[in-house]
Structures are given as structure tokens and as C-alpha cells.
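Only one protein chain is missing; all other protein chains are in place.
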Amino acid sequence: MLIHLKKDILLEEAKKIADELKAVLIEKDEIVLVTPSKLQELPAHLQSKVSLAVAVPNDIQLASRKYKDEVRSIKFSNFEIGGESNSTVMISGPCSVETEEQIEQAAKFCLEQGVKVLRAGCYKPRTSPYSFQGLGLEGLKLLAKMREKYGLHIITEVRDASHIEEVIEYADIIQIGAKAMYDQGILRRCGKARKPILLKRGFGSTLQEFVQAAEFILSGGNDQVILCERGIRTFETNTRFTLDLCGISFLKENTNLPIILDPSHAMGYAYGVADLSRACVAMGVEGLLIESHPRPKEAWSDAAQQLDFKQFAALNASLKAVANAVGRQMT
Amino acid sequence: MLIHLKKDILLEEAKKIADELKAVLIEKDEIVLVTPSKLQELPAHLQSKVSLAVAVPNDIQLASRKYKDEVRSIKFSNFEIGGESNSTVMISGPCSVETEEQIEQAAKFCLEQGVKVLRAGCYKPRTSPYSFQGLGLEGLKLLAKMREKYGLHIITEVRDASHIEEVIEYADIIQIGAKAMYDQGILRRCGKARKPILLKRGFGSTLQEFVQAAEFILSGGNDQVILCERGIRTFETNTRFTLDLCGISFLKENTNLPIILDPSHAMGYAYGVADLSRACVAMGVEGLLIESHPRPKEAWSDAAQQLDFKQFAALNASLKAVANAVGRQMT
Amino acid sequence: MLIHLKKDILLEEAKKIADELKAVLIEKDEIVLVTPSKLQELPAHLQSKVSLAVAVPNDIQLASRKYKDEVRSIKFSNFEIGGESNSTVMISGPCSVETEEQIEQAAKFCLEQGVKVLRAGCYKPRTSPYSFQGLGLEGLKLLAKMREKYGLHIITEVRDASHIEEVIEYADIIQIGAKAMYDQGILRRCGKARKPILLKRGFGSTLQEFVQAAEFILSGGNDQVILCERGIRTFETNTRFTLDLCGISFLKENTNLPIILDPSHAMGYAYGVADLSRACVAMGVEGLLIESHPRPKEAWSDAAQQLDFKQFAALNASLKAVANAVGRQMT
Partner (left out) sequence: MLIHLKKDILLEEAKKIADELKAVLIEKDEIVLVTPSKLQELPAHLQSKVSLAVAVPNDIQLASRKYKDEVRSIKFSNFEIGGESNSTVMISGPCSVETEEQIEQAAKFCLEQGVKVLRAGCYKPRTSPYSFQGLGLEGLKLLAKMREKYGLHIITEVRDASHIEEVIEYADIIQIGAKAMYDQGILRRCGKARKPILLKRGFGSTLQEFVQAAEFILSGGNDQVILCERGIRTFETNTRFTLDLCGISFLKENTNLPIILDPSHAMGYAYGVADLSRACVAMGVEGLLIESHPRPKEAWSDAAQQLDFKQFAALNASLKAVANAVGRQMT
């Protein structure tokens, strides 16, 4: 149950109520308590202290449409994702920062294409310890340089809790990768951060678990959470993962969080990305994350799925009409 | 390997060559032999008898883009699906034929909406023997009546081989349901039929198996096969199935068969069908299969996922712009 | 709800009650009606006509432990599977009947090993139309010959409804393959047969659907149904399928049907079959189905997973101790 306390309730009393109800306490303009969802009715003796109480059927609480029936607006440095903007943001860039030359080519290309958010990984959650692991802090510094030089916003991934402070310092949007979705070290720290978080769904995670991972961040006090679907693991192996657009319908119906789709990782091959991207835009979501690289064949990671600049330009040009067809525009 | 014999090769000799190569023989304008795919080179002594030989890497053969690099055209009674038409056909109607009144309401509504193909099941592959099993032959007759009265084309499902002759007799397009995808009794009989076949992917079937099921029909001599993706079974249960659009990218890249998408069965709930339908159209496929019902809540099967007429009309109206945005039109 | 009518209720009246309750009627010593499971209370006006009424929570009805709290006994020609025998039957033989020499070697080897039930396929549900499809009727005749010559019981698979009469005629146990689990043409015909049916779980089928497929046979009047788990399809591809032993715990707890396990198809490779077989026996099930072949490398189908005779003999010898350790014996 979500409980807003009246403004005259002091923090000390609020803490006592939270203890009584085994609730998480969030301090904002108001004090908000979130109890386990099995509490379905407000105890009578508390009713005089409460300005709003919303019961929800399961632990999708702060993210629930029953609590806020709207798409949250994520704002940072005069940029907006979600909210009432009706716009679909394009985010692009290479899988990994490899060299200054490579990331600068990517940054210039973004600028040229009207892409305002640059993505690239510095801490790569590779499956094998014997392959390229990312440039780490050096990569973050290169990304910061690109931001300064070209005015782009930067999104980059935190792989595990051991380097989270660096990522929070350098990124404009902090990406929590699919393999880290359950990482409470990251989730709880991001709950204290004052930057937007893009949370990717684990490829073996249910929609319920996905949104509950977002609840860890939200209940920590950070209400700037974006959900990102990037494909789930199924029995089908001719494509790398299976993009779950039925799941997007579920998330749009039941949650108030903006949604960004990543068809590149789902497909795993460049050839399918254009069609899938148009399908994603037609779903009416808040953004797209598309991997592009100056020379995909030479990429140090994920070579098969990154678009080259020509492929990306052709795709990008085709999206405007699709966005307009569903009452949105690309930004 | 796909082998076209020269026109002067007589059937008897062709049969000998087929025996030698363990090949399936198809009699058309030309005689076509399809050998197991491990044959990668034409034996030298046969080269003088062959007009075309195409080696493929696996048993996607007649359906392969390496064999025919185009989308096949499915034509029947001056109607076309696929080919160079660049059109996306809308197919709609209830899950089951229930009563004459109900199916007539559905038929009239199709007419009103410009929908030219009416779908409804007569032999229902229900999971339980204790629930409604479909009207059977009586249902087929009602569908035929609607065809005559309203000029609609009829698509209906064969559940198993025991009633296949009836379905072939009554339907314009024979639908092989997801649970029957491996049924060689049906597949082989459909290979001999002279009507278009819509083959649904089994919800536990790989793309490779799916196309190989189509090969059973194609190699039987019927080249009118349409593939239909209707969602696969994954660990996610908040939606009934997971629509596999990555798989559609694979099928478009690798096969020459037209594709129809069924978001209704994938989602399992009416609320997500509109967004998903727009995504399907944006994928650039040849058709959509959407369940609609005059009174979904009273439906005798699949009540949760069928659109009511108001929902369908709103969806249908929105698709034109999406189709146009990807260079296609709805029919 | 399962309803036994009192012995003095005549068939005609029973049919009226069945119509009223939308129930399936089964004629045995008593007349049994099975209504949709949503009927949870017997209508008052019928109580005087009923000797037993059992409500169950879902459409696991005749197979339910709530209805019969025991393991059914499957008896044929003085052989028993299940019941109170506490024995685990070994069934073995090659994937396919290939030649008389091959199947005779297999039959002799069974005899030598104390294996009383010989398995081999004649109608192979192959994925590709361009590979070996089985010997068909000729294969059935070879199996019958082995039965006569060596006194073995024969189990063989029906692939689809088009050849079911032949299989019913020749087999001692009729196997419904994983790909045919939903085939109501087969299920309904087997419900009328008077021979035991071994029903394999579809690799994409839930436990609920699996047992409901058995209900089609049981409610047709054949109470001789054995369930066979042979692996489900998951994201893991280093093994061919995933043997679902958690599912076996569910089936043992909730159903009254004997269970046979097929680790050969689950694993897909000979190397894992011995360990898995011992695990299966330790689960306390009624039987094992193990593929063996005189020369696996030359097998016309499933070459990788069949044990050679030496491997099978070693495995077979090791099972007695495991069976004894869980209070059972191998037969």
C-alpha cells in the first residue's frame, strides 16, 4: 500500500508509522510510505494522518498506473524523455568505447543525424574473462570529452557495484545492464543518485521482477527510472534473443515508467534491426537504443549487430513517418 | 539441393534419378527434385540433364531465398496475398463459429470495415476435453453461407487429419493451427490440395522446424504456403505468449513465403492488440489476423483476447497511416 | 466434477443428465459423467441418482489423485506396468526399424538383457521431408515377427491420424509421440482402443496440457494411459532437451497415471544417458525408455543418442541396485 502522510506529520512520527507497517519511507515534498502489498486496508487509527492511500495487488507499487496514471517525465539538462512530450528519443553509438578516434567518429555522426544521446560501454559485462573487458575509467573520460566537444548527452553502463561511483559521476543517464538487473548494490545506490536511470530487463527476468527491480530505485527516492526491453532468452537461437513486444503492451498498461526499446541486442544481427526499429516506434514508446559503429566488422565487441553509418542513416530517415503515423515525433 | 530437370527428361527417367539421389520429385511445368541438403554438388554424370541446381545449407529448400529471391504470390479467386502487391491484408472474425446470428454479425462487420477475409474456427483444438469443441461441419456450412451472402473469403482451421477433407472442401484458405504444425497427415494432404495454406508456427517450434513444416507442403506440390507467427511460449506468463518479431526478420531474410502475423493469440488480452498490430504492420508483412467478436465477454472460447467491434474499428482506422509509412497499403 | 451414477440409472436417463451438465459420459461397469471443472457442487435434484461425486480444481479429472489416490495398473498379456507392483520396467530398442537384420539383432539383445518390451519407430515424425521417414507398415510387420519369434511386447509410435488403425492393430502399447500430443484425431481414437497408450509430453507443452491430453483418452473410455516425459525445450542447447524431473514430482503428487521416463531423447547424446537413467530410476517411476542400436553410428535416425549394446549392458546392470535402494525392482 502506498501512503502519503499529511504535511504536518513530523519525520520522527513518520518513522514510527513506517516501523509499525514494515514500510519503506521516502522523503520528498511529502513523506511517502510503501508497505508490503499484502496490506490492503489502512489501519483505522492511522486514517487521520494520511492524505492518500492506494492499495495495489502486488509489489508493483510506485511504478503502478494505479498510483500515477501517466507516463513519468524524465528531465535532465533541458532534455526530456517521456512525460507529455509524445516524442520518441533516438539513442545511438557503438557497443564499446574503443579509441578516441572511434568514439569521436561516432559522436560526430550522431550530431549529423540529429541524435542527441550518445551511448557506448566502458565496463563491458563480457561472458568470458579472456575477451576485451572495456576501457573502464579511460572510456568514461573519452565520453565526457565528447559531451563537452559536441554537446551530446551521454548514457553508459554500470556493470557491477565496484565502479558505480565513477559511472554516476560521468554519465548523464546511468544504464543498468541486463546482467545486473537484480544487483541490489547498484539498484540501491541508484536510488540515492540524482540522475536518470535506464534499467534494462534481464534476459531471463519476468516483467514482474523487472518492474520490482525498478521499485528498488524508486523506493530509494529516485523517481527518474526508464525501463528498457532488450530481448529475452527463449528456445529460439536463430536470433540472439526474442524482443518481447507483448511485454511492452503489459508495461504500458500497468506502469507509469517511460520505455525505451533496444532491438539491436534482441536481434543480434544487423540485418533485422531496421524492420524491428520501425515496429518499436509503431508501439508508441518513448525511445530507441540502436547500436552503430564506424566500422562494425572491426568492432571489439558485438560486431554482428552494429549498424554501419549508411545503414543507420537509412533507418533513421525512415522512422519519422512511422512516428507520425502513431501521433508521435522522433527527437 | 534443388534440381530442375531439363524439359526433355521423361518422368520415368526422372524417377530413377530421384531414387539415386534419395530426392523428392515434384511434377510441375518442369520436374523438380529436392535432395537431402547434405548433397552440395551435382554428380557429374547428371549435369547434362539439369537446367538449374541450387545448393542450400540446410533443409530450408523450396522456401529459401537462395532458391527464389522474392515473396511468393498467393492468388485465389481474384485475391492476392504477397507477391509484388506491397499490400498487407487484414483478416478478422471470431475465435469460433458459435451461432448463425453471431457469425453473420461478424461477417457484416467485416464488410463494413473493408475486411475481405473472414476467419472463424469450427474444429477447436481445445486443451480440455470438457470444454466447447467447436461446431464442426455445421460451422463450416455457416461459413460457406456467409461467403455466398457477403462475398467474403473464408479461412478456417484444420485441427487434425480426421476431418481434413471437409476443411479443404469448404475453406478458401486452409489454416493449420499451431498445435498441428508437425502433423504430417495434414501437411502431406495439404501438399496435394490446390488451395492456399496458412501454416501457423507451433508455440514450441523453432523457426527452422517451422519452415521445414512448410517444406512438407511445398514438396508435395502445393506452392501456396503462407507462414503465420502467433507467439511462442516463453517463461513470461503475464502475457499468454511472446510474439517473435525477431523471428519475422529471420523469415523475411531467409524465406520466400508471405508472412501473416497474429497478435491476438500472442498477447492473449485485448488491451495490447492495437499497439502490437501497428508494430506488425510496421514490420512490413503481408497480413494480419485479428480476432474480433460481437460480444467478446460472452465468447465460447478465447473471451479475453477478442476485440469488440468498437475496438476493432479504431484499430483498423489507425493502420492505414502505419502501412503507408513503410511503403505499403492495407487491403 | 466426476460423477458416478447409481447402478439403476439407465443409459437414456444418464444421457439426459450428461446433456444438462454438459458432461462427457463414459460407460463402464458404472456410468461416469465428467463435467467441466467449474461445476463444483452437485445440483440438489441429482443427489439421489449419484453414488459418488468428486469436485476437482481444474480439468485434471479422471487422472487426478483426488479421484483415485493410487497409481493405475496397466495390464496386457500377463504383463503389468504400474499398480502395486513396485517395479520399473525397462523398454529398449532402436529409434527406427531399418532392416530385418537390424531389428532382429535388437530383439535378441533385448531377450539377452531381460528386456521384455521392444521399442522401434515405423512412422517417424521427422522434421524434414527430405530425410528417412520410416518403413511404415513394412516396419510394423517386422516388429510383429519379432514379437512372435522372441516373445517380446512391442511399443511403436503413431505419428498422425492417417495411419492410426495400423498401429493399433500391430502394437501392444501405442506410443503417441511428443509432436502428436495435441492431436485429437489420435487421442480420441485411442480413447476407443482397448490397448495401453503411452502418451509422450510435447516438448513445448505444460504439465497441465499434458495431463489434459491424457484426459481426452481417459474420457473416451480407455483407462490404460501411461505418461512419458522425454524432455522439454528450453534456452539450453548444449543438450538437446531438458529432462523435467521437477515435473515428475508434480505428476506423481497430482495424478494417478504410471510414468515412464525417456532420458535418451532428453539428452540427445549417448554420453549422458547412463547417469540420467539412474536418476530416473531413483525418482521411483514405473519405467524407462532407452534407445539402443546394434551400430549407433550407422543409424538412419537419432545416431548421436542411441547406446551401443556394450553401453546398454553396462547401464542395465547398474540399475538393479538403484531400484532396490528406493524400494523397487527392475523388470
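The letters A, B and C name the chains in turn, as written, and every chain counts its residues from 1.
Throughout what follows, contacts are C-beta pairs under 8 Å (C-beta built on N, C-alpha and C of every residue); 3 or more make two chains touch, one makes a residue touch a chain.
Quick caveat, the model's predicted, so the values are computed rather than measured.
Of the options A:150, A:182, A:269 or A:309, the residue whose C-beta touches the omitted chain is A:182.
The residue touching the chain not shown here, chosen from A:233, A:265, A:293 or A:328, is A:233. When the omitted chain is restored, the residue from C:180, C:214 or C:281 that touches it is C:281. Set against the missing chain, the residues B:234, B:249, B:292 or B:331 yield one that touches it, B:234.
One chain is missing from the display, and on chain A it is touched by residues 22-24, 34-37, 59, 61, 125, 127-131, 159-163, 179-180, 182-186, 188-189, 202-205, 208-209, 212, 215-216, 219, 233.
Listed by residue number, the positions of chain B touching the unshown chain are 204, 233-235, 237. Within chain C, the residues in touch with the undisplayed chain are 204, 206-208, 231-232, 234-250, 252-253, 263, 266-267, 269, 271-272, 275-276, 278-284, 318, 321-322, 324-326.
The rule is short, and it goes like this: only the chains that are shown with their structure count from here on.
Set against the C-alpha centre of chain A, every other chain centre is closer than that of C.
Chain B has the C-alpha centroid lying closest to the overall centroid of all protein C-alpha atoms shown. With each centre defined as the average position of its C-alpha atoms, the distance from chain A to chain B rounds to 37 Å. Each of residues 204, 208 in chain B touches at least two other chains.
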